[in-house]
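A protein chain is absent from this complex, but the other protein chains hold their places.
After this line comes chain A, so read on.
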């Protein structure tokens, strides 16, 4: 039962690309807090890339490896422009090319896709000539990266690779400490009265 969605069969380069994109959106950083310097784990350390891969493969049309190819193509155009490669001389982009870009350029490659500055007919199906789908997927990458990172995902520990109904909270999700969210609660007694009551309006 537990093995029915085994998520661990993505190509190595697909994983690298997803790590690379998560690393741009939520990098590991050192930052100052009132108490001094603190290190904050980024999305890669908290396995958010795996979260994205699993979700994209759980769509009606699985899209994890197609999305990785999409990123590679955009990286390819990024390189072509950056290093003035002759556009006539084109070679097929290699798998994982996106992950070889420095952070800033990865962001440019994502923007390039979002702004549809790639020849849409060269993209893998179903992205080929489908600008709306490209944009929705870029939006989803942002949205799901943030949602995965700041929700309980990391706290599932090694049960995170199980099908959704077989995951359990194993540890305190590290990201909750970054926001101060105390986690689900049975209640809070921050009750400051009522500004209006229905019964006051009965005369209406």
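What we mean here is this: contacts are C-beta pairs under 8 Å (C-beta built on N, C-alpha and C of every residue); 3 or more make two chains touch, one makes a residue touch a chain; residues count from 1.
The rule is short, and it goes like this: contacts and distances are computed from a predicted model.
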From "Binding-protein-dependent transport systems inner membrane component", "Tol-Pal system protein TolB", "Sarcosine oxidase subunit delta" or "GMC oxidoreductase", the hidden chain's UniProt protein name: "GMC oxidoreductase"
Interface with the unshown chain - residue positions in chain A: 1, 4-5, 24-27, 29, 31, 33, 40, 55, 58-61, 107, 111, 132, 135-136, 139, 142-153, 163-165, 167, 169, 175-176, 178-182, 184-198, 200-201, 204
